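Removed: one protein chain of the complex. Kept in place: all other protein chains.
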Amino acid sequence: MSSNRQAASASPWRAPVLFAILAILFVLEGTVRNGMFSGSWNTSLAILNMGLISAITALGVNMQWGYAGLFNTGVVGFLAIGGLAPVLVSLPPVEGAWSAGGPRLILSLLVGLGTLALAKIVYARTRRAWSVALVLLVGLVAYRWLFDPAVTAIEANDSARTGNIGGLGLPVLLSWLVGGAFAAAAAWAVGKVALGLRSDYLAIATLGIGEIIVAVLRNEDWLARGVKNVAAIPRPVPYETDLQQNPAFADFAARWGFGVAEASGIWVKLCYMSLFLVVLLAIILLAQLALNSPWGRMMRAIRDNETAAEAMGKDVTARHLQIFVLGSAVIGIAGAMMITLDGLMAPTSFNPLRYTFLIWVMVIVGGSGNNWGSVLGAVLIWFLWIKAEVWGPNLIGVLVGPLPDGDIKAHLLGSAPHMRFIAMGLVLLLVLRFAPRGLVPEK
Amino acid sequence: MSDQDAVFGKRGNRDRSVVNPGGRGSIDGTRRSGPVGPGHAGDPFLIGEGMTGGYGKGADILHDCTIAVEQGQIAVIVGPNGAGKSTAMKAIFGMLNLRKGSVRLNGRDITALNPQDRVKAGMGFVPQVNNIFPSMTVEENLEMGAYIRNDDIRRTMEQVYELFPAVAAKRRQAAGELSGGQRQQVAVGRALMTQPSVLMLDEPTAGVSPIVMDELFDRIIAIARGGLPVLMVEQNAKQAMMIADKAYVLVQGANAHTGTGKELMQNDEVRRTFLGG
Partner (left out) sequence: MDILNALVAFLNFVFIPAAAYGAQLALGALGVTLIYGILRFSNFAHGDSMAFGTAITILVTWGLQALGVSLGPLPTALLALPVGIAATAVLVLATDRAVYRFYRAQRAAPIIFVMASVGVMFVMNGLTRLLIGVDEQRFDDGARFIINVRDFREWTGLSEGLALRSTQALTLVVTVIVCAALFWFLNRTKSGKAMRAYSDNEDLALLSGIDPEKVVRLTWIIAAALMTIAGVLYGLDKSFRPFNYFQILLPIFAAAIVGGLGNPVGAIAGGFLVAFSEVAVTYPWVKVAGYLFPDWQPGGLLQLLGTEYKFAVSFVILIVVLLFRPTGLFRGKSV
């Protein structure tokens, strides 16, 4: 087996060199125009910005997997619930929505949560299933009695344009933190149940909660208009049209030799990029500090030998819950950032393959347990994922060029974009097999 | 440990909704057997000669260790904890990478065979722990013992039930529900079902009460007197030597003393170090 053994101690230059190669890829994408690259800085920066958001998501997953060995298969759900925050925090309030049913709605949600809490207390006190069932039934009826009319009223309020509860009109940057808090709350609820059992059931529980959160966003029109989508989420950066009308900016663009339309797009993307980089670096910094603190050492001790850590009196389950909540909060922040970048909340776009399992490919390819590795893996895989959609058809086009025109050629060309799924699967399998430590191995 | 395990071994294995570590094995079932060679003239029935090696790529545990058993005899391996007794047994059974030495059975050199093929060559092996199929009935356990046979196994099964009447009464019960002593009987019975030409027992009396232990020793003697050579590792050195035709004392993976059970019982050094005076 020595043939496939990856050197445990990688060169210290490894990560910088890989990041440099990645940077060159983005520069090529921005400058060279051929079959492989678009030659557009706008495209290059757009890929990079989404790559940075993927990097933050991957960091969250890596915290859970790398530090504690938790297998989260509901990343999509935590992203989505984080994405709810910009809608609820930064959108302007919807006129009449609050008076239509706001207080009643809040009350119903409190009753719902209270019912669950009461059921838990009743079970702890009496240990009788039927009394718990009774509490739940009464609670459910009360909840529905409060909830249904409130929702109907809110959704009836100007349903063509809004029909949702609306936001608070606060700055959108604040919503990023709120997104983290939303995801953390959801993670706490799942983790409390799935990690507290005799053995963990986190993978299946997160798979379930992921589906449920996305289903809620899709169907609860009062919350974020469901599949009708919420558009025009406020931005933390200037709008392209405003820039284009600003003579000072036009001068500035001309000096750099760009057309004003292109320059405005680049400028906006650079603004986003700076914001994302600040968040990313802050999270990495905190994560590294945490990892090297006594808390981080304890986490690693627990991961490496759970039994021994338990024997030493460490509460393994509580630590796991902590890290799961923290990691999910990071994913939630990324979700809020993503919705802010898109300016659009479209629940149908939350596909688990893209938002859960592709993130996993990023983490494994980058290097389990290494934060910089996750960042590298995320940006690289995202770049490949986007470019494969272009490269696949080009490659197939070259390959089937000699074939006579016909159904088979058309089918092959038509299905070429799907090749990227196969490519990503192969990348994961190959890394797992030949370089399981990933591009930047854990120290 | 593989590279994969170094990275992933400590992650995610707690999550029962995705992984099932229960019943996992340690033997590589994908290893292919090499060729069988001729034995040496004048060999004992089974001999592991000059065995040197360890697990995987780890350090050597055995150092030029030789163990043999003659037709119709009982040979025991004794020694202090960590002396490599079980390792020697596993080496003979092919569960270890031997760097040097050879294993020969019944006039054939089987050093290159994998464990599965050694079973087919006539070795019956009873591991120390996890030696039954807990969710299967006693009868199914015995049937699985006879997996490699294509002839009628009912006669052998009756013989096993005659040998161990206690388990015969529970033939329809899941083996995992039996008492410790009865499980050991099922384990030995399972190995006998292959109709092996040599029976290898790894500490068959570990963790059973003294009464059950005596009973088990009686059965083992009965098996050997029936003509089947028995090689066993024993923690209870005194009892083991009393029934042994040949005894091997191992220290740190090497032969320290070899002789008949009686000889070693009278050997002062052996008495002082292993038998408690």
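General remarks:
For clarity, chains are labelled A and B in written order, and residue numbers in each chain start from 1.
FYI, a residue touches a chain if its C-beta (ideal position, glycine included) is under 8 Å from a C-beta of that chain, and two chains touch if they have at least 3 such contacts.
Just so it is clear, the structure is predicted and the values come from calculations on it, not from any experiment.
Screening A:209, A:237, A:253 or A:345 against the full complex identifies A:209 as the residue touching the chain left out. Shown as candidates are A:36, A:298, A:344 or A:432; the residue that touches the absent chain is A:432. The chain not shown here touches chain A at positions 1, 71, 73, 129, 140, 144, 148, 193-194, 197-199, 201, 203-205, 207-209, 211-212, 215-216, 218-219, 351-353, 357, 360-361, 364, 415, 418-426, 428-429, 432-433, 436. With the whole complex as reference, residues 2, 4-5, 8-9, 11-13, 15-31, 115-116, 119-120, 125, 127, 130-136, 140, 143-145, 147-148, 190-191, 194 of chain B touch the missing chain.
What we mean here is this: only the chains that are shown with their structure count from here on.
Averaging C-alpha coordinates per chain places the centre of chain A 54 Å away from that of chain B. Looking at the complex, you find that chain A touches chain B at residues 1, 4-6, 8, 65-66, 69-71, 199-205, 303-304, 306, 368-369, 432, 436-438, 442. Within the complex, the chain B residues that touch chain A are 2-4, 6-8, 10-18.
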